[in-house]
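A single protein chain has been removed from this complex, and every other one stays in its place.
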Amino acid sequence: MRDFRYAAPTSLADATSILLGGGEVRILAGGTDLLPRMRDGSVVADTVLDVKRVPGMLDIVRVDGGLRLGAAVPFHRIRDDPRIVRAYPALTDAARIVGGWQIQARASAGGNLCNASPAADTTPALIVERASCRIVGPEGERLVPAAGFCTAPGRTVLESGELLTSLELPAPEERAGSRYVRFIPRNEMDIAVAGAAAWVRLDEDGKTVADARVALAAVAPTAVEAPDAAVSLIGGPATEAAFAAAGEIAREAARPITDMRGPADYRRHLAGVLVKRTLAGAADRAAGGSREPILFGNRDR
Amino acid sequence: MTDSPSDAATDYAPSRVIADPDLRYEVIGTRPVRHDGVDKVVGRAVYGNDVRLPGLLHGAVLRSPHAHARIVSIDASAAEALPGVKAVATSADLPDLTDCWTNLGEVAINLAHLGANCLARRKALYRGHAVAAVAATSAHVAREALSAIRVEYEVLPAVTDVLEAMEDDAPLLHDDVFTDSMGSSSEHPSNVSRHLVFEQGDPERAFAECDLVIDRDFRTASVHQGYIELPVATAQWSADGRLTVWASTQGSFTTRQQIAGVLRIPISDVRVIPCEIGGGFGGKITLYLEPVAAILSRKTGRPVKIQMTRAGVFQGTGPTPGSVVRVGLGVKDGRLHAGRAWLAYDAGAFPGGMIGAGCACVFSCYDIPNARVVGYDVCANKPKTQAYRAPGATQAAFATETVIDELAAALGVDPIDFRLDNAAVEGTTRVDGTVYPRIGFVETLRAARRHEHYTAPLDGPSAGRGVAAGFWFNIGLKSSANVHCNPDGTVMLVIGSTDIGGSRTSIAMQLAETLGISAESVHPQVTDTDSVGYTDVTGGSRVTFATGLAAHEAGLDLIAQMRDRAAFIWGCETHDVTFDAGVFGGPDGRSLTFAGLAAELPGSGGLLTARATVDAVGPTNGFGVHIADVDVDRETGKVSVTRYTTVQDAGKAIHPSYVEGQMQGGAVQGIGWALNEEYVFDERGHMENPTMLDYRMPTALDVPMIDTVIVEVPNPMHPFGVRGVGETPIVPPPAAIANAVHAATGLRLRVLPMSPPRVHEALVQAGADEDAGGR
Amino acid sequence: MKIHVRATVNGEPAEFLCEARESLLEVVRETLGLTGAKEGCNNGNCGACTVLLDGVPVDACLVLGAEAEGADVTTVEGIAEAGRLHPIQQSLLEHAGLQCAICTPGIVVTAKALLDRNPDPTEREIRFELAGNICRCTGYDKIVRSVQDAARKLAAERIEETSA
Partner (left out) sequence: MATLYLPPQMRDLTGGDEAIEVPAGTLREVVARVDRRFPGFAARVISEGGVMPGLAFSIDHSITSLGLHARVSEESVVHIVPGVAGG
């Protein structure tokens, strides 16, 4: 790759001015996507802007009962943070399975969002956790829901000079739980063929679904919600049959492509299977089940 | 043969060794720490890319973006003008060789093809074919300069599928390759470079006599050796004409021979220094970079190092052939009576796949009196295939072992019993006419049958168990060893076999046993082609067998010299001096230990050096039996291997830990081949997954512990009974797993890899068939 | 223009100049001469280049040299202390957990980090955390056993220290 300017500003203002300073500027957080793409020539940069020294980028702080997650906080800190494990387990699930430990040591949820790969594992998790993306730019600050951040493969809502600084996770709700599962041919070090996140809140009886959300990975140009699948559950019993039916509905939200990682039909089928499984996991957690991530993706159900 | 408990010296026992209880050794069969171990765990061992030289330039290789194209012109002037760029090389810098063969011991190779594979001449024959190379002051500069080389291509239609490549109207790769049928040549050029037929008995009549006949079709994808070390070569062409090459190679001498042949220079002008090698599995026998680095060095007068990229490895170096195999077997009165097989293996861009081995292996485990085997070696627009651990055998065994399983099921016979009933034994004639010497297949089958795993309960309705057998020839070839005796009673052992997985120690242990000293008293080192006698490649499961034999013979030479010296010291005749278990004995009860006599050497005429060079015969054959448990996720089609046991005849395990390691490593490569590894080509013949992310080799999380049982049926042709071990373990896994998937699901999968979408589709299809049948 | 970087490497202060495009792997290997970390893929898929960055295993090929400013870098050369092998190194030797050994430096570094964090890992935990280190030779069995054995050795050392 050709050489470039490396900048590691220590203030947001400096970062913004570098972003606006001209030339092709690429943002470096974990670098796990950027560097391979620069090496294979698919991305060219005049300036690489390392945002990890910008204040707040690596912080996890409590805000109003919720959590503010710096955009560059690496997955290994997300997966090990008891506050996240307890309150946002779908995010922990996703953080634990991106690449291997070495990748998790660098890659971040913010980077996952900005990279805007349809197969990003944490994006569906952020969507069902109702995370907001805090964006800072020359015009000031704005909040965008995680579900609306990616617009197409490799494209986001970020405008010129804007930077994703943090993810705002709302206060967790009572009797709620979440889960992310994905399907890969290996058990680690792979890209999702399909993925599904779910969030479920149960009624006080602990058996009826009070509210639900479902989001899918790798079956559409961006991570997408499957609201019909979620709505189908509300007011009904939290049973395997209901989750399976929701999975069938979720398939309709899938618009997968065929590529080297899997045929479209198979991906659509997987979407249904994974939604069923992820709903069961989320409901179990809502009912007080373990929030510890399950190590083997393989037998997860 | 009795089961003996595992080696008590270790606190874990992954392997049970089943051995002849009468054989007693002091060193052989123990598990010392390998001699090169510390360097390798602290990061000090010098691999090919760790070579540092003053003035070193870095090279990079430009690869064809097309699967098949005529190279109209190459204009490197813009690249040469870039700052930091010192030279550009193309095939014009290599001698234009017409058919010119060199014998590498195991195989003869066509140097014209080898040279044209190193740098494409006239045509690029696959996507990733090297077209030009740059030497520059840094690897970054060299890589950037590649984009400044202007190559004009005339793109030609490409063919990557082996059956399509056999069609008469297929795009023709070479106009000078004709079909060879055992010495007779086809009239017209063809992608089919070789046609083989083996036959014994009267298969046609025999099939008519059978009670049960099953014919099945199989396909396997191209898979890569997947060594972790990127191929790398450093060359320094000195003004005096001497060329020194630091190589990552399985064979320094065959590398020297290939370099000299491709560059048309005297072999004595080439010195190859083998570095530590980060995996090969057959893929680091052929040259890719060495001649290119050499000509760049000649052009610049400076040493040049080239390291491939990982994409370059996948796209430019040998996978093993993809295959289409049809196997039919017939049973009469419960015995295999007739066999027929049709095999087509893709050779890649140049002739010379593994079809000979495939044909000879397809029925090699069994006594099948009537058989006919037909094979084709087929050129296609893929990287030239190279050897990969038991090359050609796994594809064939996948077919045969699946059909065997189906026959056993149809007959209602236990699959191991069925194999026992039909097993090849000493005296069985293989389809290529070879008659087996003492082999251990029956013992291996029995050990598998007895293993607790075979009858352990399975967990759940989606679980299944399968077994399969595997065979590999093993080879002998040439090896040398020098032994220098030190006055402190230790010896230096100098060998030429590059050490890929602990062979320094397995060879040193054989010398130690011969000399009656400890393994730690032998200091083995691998040296360069100027410093030791000719030694063939580390491949063919031959090193512990053949280089071990050389070390043993050098040890015998040293003992003979030391007996002479003891006789001199004691004033007696040499024949009065005995040697037993490390002690020299003389008249009147005089004796000296090995160390005691070594201490006397400097003052009694000087220290001694011994040597041996052997052309080893009788490597005999390796047989293995694997038991695989799988769990099939019916909703996704994903197959998980939940338990795995390998049983293999090692002849005699010199260092059991490293024998187990070969069995475990081969099994896991076979599991990868079975489940997820494959070259995915698009319609243009471009590999779509040239990364270690998308070419999915097993991770630690994808496999269980691999249990091992070493069976020891000593090889009568080796002083310690050694048989080759390294290759056989990759042969059984795909069939064992396919048979396990059948046990779990009732489905027969006959295409590799058995990847989740493929298994899922088969499950859906079976469900649909069932529904249709129900209606 | 080269970038001036100050870091701690294997416990010693280190200063180096690098181009922005140079990875930490290139820096430790080419500039600092620490060739223990290996390049197997140069895109984070094999783990052969694993080093510790502030105590956490990373693929050195996916870190820019410039990012190491102020960081604490440990390569495989820094795992053994004063010539004494770390228990994971000793266990790999005793259990034949290496064959060609090109992946071994990465395995040593990751396993050391694992044992620092989790002194008594289960087989699954070992396999999970080592999944980013591809080994093509061993089939992982003996590597897993080596890590288990190293955990036992470390536990014994801790008991010894406590009783001493």
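Letters A, B and C mark the chains as written, and numbering starts fresh at 1 in each.
Basically, a residue touches a chain if its C-beta (ideal position, glycine included) is under 8 Å from a C-beta of that chain, and two chains touch if they have at least 3 such contacts.
If you're wondering where the values come from, they're calculated on a predicted model, not measured in any experiment.
Shown chains touched by the hidden chain across the complete assembly: B. Of the listed positions B:P189, B:G585 or B:G618, the one in contact with the omitted chain in the full complex is B:G618. Of the candidate positions B:Y47, B:Y388, B:F418 or B:F441, contact with the unshown chain belongs to B:Y388. Touching the chain that is not shown, out of B:G105, B:G624 or B:P698: B:G105 (per the contact rule at the top). Of B:A360, B:A512, B:A550 or B:I671, it is B:A360 that touches the chain left out of the display. Touching the omitted chain from chain B are residues 101, 103, 105-110, 180-184, 194-199, 225, 280-283, 285, 352, 354-357, 359-360, 387-392, 432-437, 472-478, 539-542, 615, 617-618, 724, 727.
In the analysis below, only the chains that are shown with their structure count from here on.
Per-chain Cα centroids separate chain A from chain B by 43 Å. With centres taken as mean Cα positions, chain C sits 29 Å from chain A.
Counting only residues that touch two or more partner chains, chain C has 19, 21, 42-43, 45, 124, 128, 130-134. Counting partner chains per residue, chain B has residues 140, 693, 698-699, 701-702 touching two or more of them. Interface residues of chain A, counted against chain C in their complex, comprise 1-6, 8, 28, 30-32, 35-36, 38-39, 48, 50, 52, 76, 99-103, 105-106, 187-189, 295-296. Interface residues of chain A, counted against chain B in their complex, comprise 1-3, 40, 100, 183, 185-191, 193, 260-263, 266, 269-270, 273, 295-296, 298-299. Those residues of chain B lying in contact with chain C across their complex are 11-12, 14, 31, 33-34, 37-38, 40-47, 49-50, 52, 140, 225-230, 276-281, 307, 309-310, 500-502, 655, 657-658, 660-661, 664-669, 691-693, 697-703, 705-706.
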